[in-house]
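Some chains omitted; the rest stay in position.
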Amino acid sequence: MTLAEPLEVVPAVAATPALHRRLGLTDAELTAITDLLHRAPNDLELAMFSVMWSEHCSYKSSRSLLRTLPTRGDDVLAGPGEQAGVVRLGDGLAVAFKIESHNHPSAVEPYQGAATGVGGILRDIVAMGARPVALLDALKFGWPTDSATRRLINGVVHGVGGYGNCVGVPTIGGELTFDPSYTANPLVNVMCVGVLREDRIAHAAAPTPGSLAVLYGSTTGRDGIGGASVLASANFDETSAAMRPSVQVGDPFAGKLLIEATLELVERGLLEGLQDLGAAGLTCASSELADRGGTGMRIDLAAVPRREEGMAPFEVMISESQERMLAVVDPARLDEVLEVCRRWGLPAAVVGTVTGDGDVVVVDAGQELARVPARALASESIEIPRLSSPPQRRRNAPAPGETPLAHDGLPERGMDPAAVLEALLGHPNLGSRAWVTTQYDQTVGTDTVAGCERAAGVLRVKGTKRAIVVATDSQPAVALHDPALAASLAVAECARNIAVTGARPLGITNCLNFGDPGVPDAYWQLEQSVRGLRDAATALGIPITGGNVSLYNESPLGRIAPTAQIGIVGVIDDVGDLVGPAFRSQGDLVVVLGEGGPGLVGSTYELLAGSAPEDRPPSLEMTKELALHEVLRRAAAAHLLESAHDVSGGGLAVAVAESAIWGDLGAELQVAVALAPAVALFGESPSRAVVTIKPDRWSELVKLASGLRVACRKLGEVGGQRLRIRLVGVGATGAAEERGAGVADELDVALTDLRRAWDHALPRVMGEG
Amino acid sequence: MSSAYRFSVSIMPRDGILDPAGRAVEAALPELHADNVHAVRVGRRVELTVESDSAAGARATVDSLAADFLANPLIESWAIEEMAG
Amino acid sequence: MKVAVVVFPGSNCDRDAVHGVQLAGAEAELVWHERTDLGGADAVILPGGFAHGDYLRSGAIARFSPVMGAVREHAERGGLTLGICNGFQVLTEARLLPGVLRRNTTLRFEHRWVRLGVERHDTAFTHAVPAGMTLRMPIAHGEGAYWLPEPDLDALEAKGQVVFRYVAPEGNPNGSERAIAGVMNERGNVCGLMPHPERASESMLGSDDGLLLLRSLVESMARVEVAA
């Protein structure tokens, strides 16, 4: 029974579609497989193709787009295609980092979905030979107004913490965004950062025939069978509830042992190649290791340690049981490898041999059950050209040279700026994340200089003067109108978060969360986002070293907002140069660097007050963004800055308020209004930062900024326990007349009121405050 | 005219679903000199009282509570028992 | 002088504890849980983490690890023994310290910076803390609510075994009875606390108050006579 039965022989009830379709493969894909094999595949082979040719593993709809991204850089040691990107840090060290989604599993089982998402990305980092040192979680949910959404949020947050806290990797950042488009399709994107010695980088390749494939970690069960093809690449709805796939369950304890054992194996130089088992399990690991090594691999199913009895060959080959690794080992080092696994209490077995014939061969009890060229499953799997067309109605940013609207037509009348500021600080998208982040261990590892609640997480690197700085951002609200702009804005914001600390960026990772690529305007969103990502990364000169694509993020309620989640890792060569975002001392000058422009579409203010029909998102000029970052870095290195905070969600007023809240110091400021008060105070136009300096450093800062053509304007002074912002200029006067009598031209509010609004933002919507 | 019914709901990892807690307990047994113990599964038990006009009504309440709230049918199975007194 | 830091499978603050001890000026050695000796160490630290996954109850499985025999002997001979977080849980499960650490009443894992009042300045673990000073440190645990029956709590307080309490402004983060954050045995050589002094041992990381505890331990090591 070894070889291919023609498909018609597959026992099938009349109404049941052919096996390949049930496995999610199209007729065209079946033809392609038949051509590749020069024969029809058997059931096991078909199952292996179905998981490897799923969107999740093959990137068949996105690969052609991803190829356009800038991936090179002098300090890039591993780029896309490896388990994670690796960039040089200095002092002989390197950083491995990557972001990945676990959206659909989290929708089905929030706790386990999120926990296994953390486990999965941790293993990617460990597979590079790096010790994980930080996690970040970017979460997107619908408005938490109903108990189902609140349970989802609780489950996901518990899951992220449940895994990360247990393995002892601090969570030092993330994102939490609410938007109705995520109600039935939440996003759980997790980023991990690891540190390794440059000369100890592990590679996912099996280059030497005769070497052994050792499977170690947890035993193999029926977890996530169909996960790769069903969970990750088909939209699910009520009807699929009946064919619920078996959910993966994480075991952080086993995950911790796996990390320690793997790092010992790498450190002692016992491995030739290494890959974690994620989607498509053993099929993926064996075919990719062989493909990258230019070899083949023979897998002996009988040798795979199992948790359950009676597993079919295809179940063993595609099982997504968690906490497993496949190592390629020189036979002479086998005993040492097995001894390390035994000591860490991990089952381990030789399950295969590297061969020279280029095929992945599956045998059981001496019988050959499958034979497929490794490259057909991996690097040469299919690509699907997709149709792209823009949606009918959208509002993109003004083209360069286009005159911006003179007035945003806002509902200015009756606006009390202090009340708006409190509402923004108390908005679930902007308020304190402590409700989430106190559930995460942020300080384990004794390296956390800044954890969650700041624009970027900062970790010192023991044994050096350096610190790693890391942040993650996205702009889904803008993306609904202009996905290319949104992706660029997310890169800009994320890089700005790095720059305000004084750090320079080393690399970008990204997670692209989109809808069904078969729908032309959904594909257009993906295409545009990749373009925006490419343009921004190129302009800022930051290589993109990896990422992840999650498609079919749709539910009966509709498609999610296009979400390009950006993660950037940076370095600060001397942690003594680090700049924090909190106001430091009474009398310091408050200065805004960069110039704002119009455009309230996509802002948090818009969520509260709406926007004029002819209004647009703010525009972004990458040269200005880059110049700002340069000023921030040089100013930090010259120890000019007392504090620095980027202007992003909620605009200038929220940036100032956050610095005030964190520093427990108020400020007295004047803001020039060119267009409208709402734009000046709450507009989210990019390329700006609020910094504070000692008064006697003013001329130095002006010189530095003007040298790089960055606007530099004094706003006022730090001090007191109130935030006062006087609005001055043309726009302020005009607007004040329009608003009529009795409305303040001045924002004047006590710090305690701002802090209260900010603190209660999440507890309030979660029904706990 | 309602009475009180007390139930227990035993919630266990479904067959075939990984049970990390059971596995960890089992791994520790040799150190407890209890290597004659195996197949350990760890779950939860919830006890609760339902006010209802009828035993059947009470039972229905617990049934739906267990399926929709106390357990996740994807990974857990459960058994409901009426408790004495 | 050397401190043994026990490593259970699932410990995750073991290397942090070593780093802290080194900052306090002593040597530290990791001791794997399968060992039955402490390598001649003068003091032992049971570090934080999730020993054996903490699956049943925190510390319940770890208590049966082979190394716990050596820890018990060391403690019974009067050797200094410090349990931090999960280490505190293991010491209570092993009955080397009184009490139980129950699930936080918030039902959540709590990572917070808290402030500790030091009730005793005359112990091997606290003598370097200036009188009246409160200590700022992080907690990071899901099961840290200290519990004992009322009469036992009275006795514990009467005997001066309460060493640390959570104090204002942050206050009691986890529902511990009488805000107890750390206790010691009657003899005063075994101490456990939920907060993490080793994470508060460098000002760059937010506080170096915790170093006072580790320094107390290291200095005391030299003085404590451990019976042969």
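Here the chain labels run A, B and C in written order, and each chain numbers its own residues starting at 1.
The rule we apply is simple: contacts are C-beta pairs under 8 Å (C-beta built on N, C-alpha and C of every residue); 3 or more make two chains touch, one makes a residue touch a chain.
Just so it is clear, the structure is predicted and the values come from calculations on it, not from any experiment.
When all copies in the structure file are included, the protein chains give the formula A x1, B x2, C x1.
What we mean here is this: only the chains that are shown with their structure count from here on.
Chain contact topology: the protein chains form a complete graph, every chain touching every other one. Across A-B and A-C, it is A-C that has more C-beta pairs touching. Taking each chain's centre as the mean of its C-alpha atoms, chain A lies 37 Å from chain C.
The set of chain C residues that touch two or more partner chains comprises 52-53, 55.
Within chain A, contacts with two or more other chains are made by residues 251-254, 345.
Every residue of chain C that touches chain A in the complex is listed here, in rising order: 9-10, 12-13, 16, 19-20, 48-50, 52-55, 108-112, 138, 140, 142, 196, 198-199, 201-202, 204-206. Against chain B, in their complex, chain A makes its touches with residues 108-109, 112, 218, 221-223, 244, 246-254, 307-308, 321-322, 345.
Those residues of chain B whose C-beta lies close enough to touch chain C in the complex are 20-21, 24-25, 27-28, 31-32, 42.
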